[in-house]
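Every protein chain except one is present and positioned as in the full complex.
Order of writing sets the chain letters: A and B. Residues in each chain are counted from 1.
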Amino acid sequence: MTMASPWPTASHIDPWQTHSTRIAAIADETEGVRSYRLRFDDAAVGDAFRFAAGQFNMLYVPGVGEAAISISSDPEDVGTLTHTVRAVGNVTDALARLTVGDQVFVRGPFGTPWPVDRVMDRDVVFVAGGLGLASQRSAILRAALPGTCRHATVLHGAKRPGELLYTGEYDAWRRAGVTVATIVDEGGPAWNGRCGLVTALLDDAIDDPARTTVLCCGPDPMMVGVAEKAIDMGVSIDAIFLSLERTMACAAAHCGLCQFGPLFVCRDGPVLRYDRIGLLMKVPRL
Amino acid sequence: MAAHKPRLAVFKFASCDGCQLQLLEAGDRLLELAERVEIDHFLEASSRVVPGPYDVGLVEGSITTADDAERIREIRRQCRFLVSIGACATAGGIQALRNWQRVDDFVGAVYATPAYIQTLATSTGIAEHVPVDFELRGCPVDRGQLLELLSAVLWGRKPHVPGHCVCVECKARGTVCVAVAKGIACLGPVTQAGCHALCPSHDRECFGCFGPSESPNLVSLTGFYERGGASRAALVRLVRSFNGHAPAFRAESDRLEGNE
Partner (left out) sequence: MQPPPIHSWHWLDASDLQAVIDALRGEGRRVIGPKVADGAVILGDLVSVAELPTGWLDEQDGGSYRLRQDPAAGSFDHVVGPHSLKNFLFPARETLVSFAREDGVWHEQAAAPPAAPLAVLGVRGCDLAALRIQDRVFLGNGFVDEAYRSRRERLFLVAVNCRRAVATCFCHSTGCGPAVEAGFDLALTEVDGRFACEVGSEEGARVLSEAGIVDAPLSTDEAETVRRVPHDLASRMHARQATDGVPRPRSLDTHGIRDLLMANPEHPRWDDVATRCLSCTNCTLVCPTCFCASVQEVTDLTGDHVDRERQWASCFSLDHSRMHGQPTRSTTSSRYRQWLTHKFAGWIDQFGTSGCTGCGRCITWCPVGIDVTEEIAAIRATDGVTVAREEASS
């Protein structure tokens, strides 16, 4: 039957609203991984574009397609956005061919943020596998500010030393009081640091589990390993948050592609509390 | 994009030329293509031939002679990105029916002087002889998919050539399922899309022109048709046609004949 808009028009969000940006700067991070600083063509749109740490954008290269990429910049840096991207597919390969001044479209922000505004009296342990650190950088920058949390720790694991992300920023993070520890699978002769899985770093990082919040992003099996170990160490299951990755076409819970059990990763995630997803993550091929 | 126009070459082996015609009959879009690429070897269109190497090579037809097997290796060396196009090039084509027979019997029956005929015992797809960068299915290939492939190569993105089955196309165009509504044994549920459901939309079964879909379950489908009254012989004929030598179809027709 014909409808007189049963849902209030003011709150309607058109998920396909797309903004034109230009690449203002490109930084080579690691092999095949670059950070793109994007500036909105329309300054007013840029000023109005606000996001919370942990949210993502759909980056669009016309003629190639869209990819969901987390926002890595400081939410306070209004007017520009930074995305750290590995060239691994159709859209990200196309991004890798672009240069400063080229046009990239953005729609967003989408998804749930890291709970960095609710950890004032807690120890926060960021655990990142590989490029997973890109989804946490915004939140780390928030956590490094005085008063955000009791103490912040970053545990970063990668396959090889050359794949450790944002290494140039660790000193600044440490000066702000953040503990940073790294570990790699294969160190090689020049590596003086630790070798092994990132879970091995948890032992030294968590000393007051009842007051610790764990924020983790990486491959699914790695995140399950981190979460289960944290629980074993006494961290509460509702103080563990994971950021999931799934392919998606709309980011608005319409296309159905990112479904994970009953969840839409785009809308209910990407950041999800472990008590909501722990059992689902152990089901093969879900 | 490279500064020079990409160079395109089209080659033919044992085939009917129908796939090349899909390109030749592309009309305005062929003219658009000609503005974007140098068509340096396309004997179906022009006798002008510029020697290789080429950026993109399209290969139609199957390998049926020792000379073919040699020539395709040279073509592979000449082409940076090699695409086999059509059922012949991807699965041996209808002429791969010989693979279930003795080729000498055919030669003896057809030719007055069999000694003049030098042919291999089998008809096989290009990928059985050289590495292929992309296989474009169809008998013939779909013009839209062929141009999509060339656009994608030109603009550096992944071509959109889905592996799902013909049923997706029937449902998208609203075609009533001939298997369900008429009890016709149709290969649509196990055949890769690309034809826009041409046969079902004309009230006929799918003949499998685009070969097996990404996860075909032939045993279940033919079993259902058999319980509905189809004979094994008819099902073998259905499965063993233009793409009969594609692995999934080949295995099923052999199974139906009891030669698993």
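The criterion applied here is as follows: a contact is a pair of C-beta atoms (placed from the backbone, for glycine too) under 8 Å apart; a residue touches a chain by one contact, two chains touch by 3 or more.
Quick caveat: nothing in here was measured; it's all calculated off a predicted structure.
*Asks:* List the neighbours, among the chains on screen, of the chain that has been left out.
*Replies:* Looking at the entire complex, the absent chain's contacts are A, B.
*Asks:* Out of B:Ala45, B:Cys177, B:Leu198 or B:Ala234, point to the residue that touches the absent chain in the complete complex.
*Replies:* Residue touching the absent chain, from the options given: B:Cys177.
*Asks:* Return the single residue from A:Thr80, A:Thr179, A:Ser236 or A:Gln259 that touches the missing chain.
*Replies:* Reading the full complex, the residue touching the unseen chain is A:Gln259.
*Asks:* So which of A:Asp14, A:Asp28 or A:Asp121 would be touching the chain we can't see?
*Replies:* Going through A:Asp14, A:Asp28 or A:Asp121 one by one, A:Asp14 is the residue touching the chain not shown.
*Asks:* Touching the hidden chain in the full complex, which residues of subunit A are there? Just list them.
*Replies:* 1-7, 11-16, 18, 20, 62-66, 88-89, 103, 105, 220-221, 224, 245-247, 249-250, 252-257, 259, 261-264, 267, 281-286
*Asks:* Which residue numbers on subunit B touch the omitted chain?
*Replies:* For subunit B, the residues touching the absent chain are 29, 32-33, 35-36, 147, 150-151, 154-155, 157, 160, 162-165, 167-168, 171-177, 179-183, 186, 188-190, 203, 213-217, 219-221, 223-224.
We adopt the following convention: only the chains that are shown with their structure count from here on.
*Asks:* Distance-wise, how many Å sit between the C-alpha centres of subunit A and subunit B, to the nearest whole number?
*Replies:* Between these chains, centre-to-centre, one finds 43 Å.
*Asks:* Can you list the residues on subunit B that touch subunit A in the complex?
*Replies:* Counting only subunit B, the residues touching subunit A are 155-158.
*Asks:* Would you pull the subunit A residues touching subunit B in the complex into a rising list?
*Replies:* Contacts found on subunit A: 63-65, 89-90, 93-94, 97.
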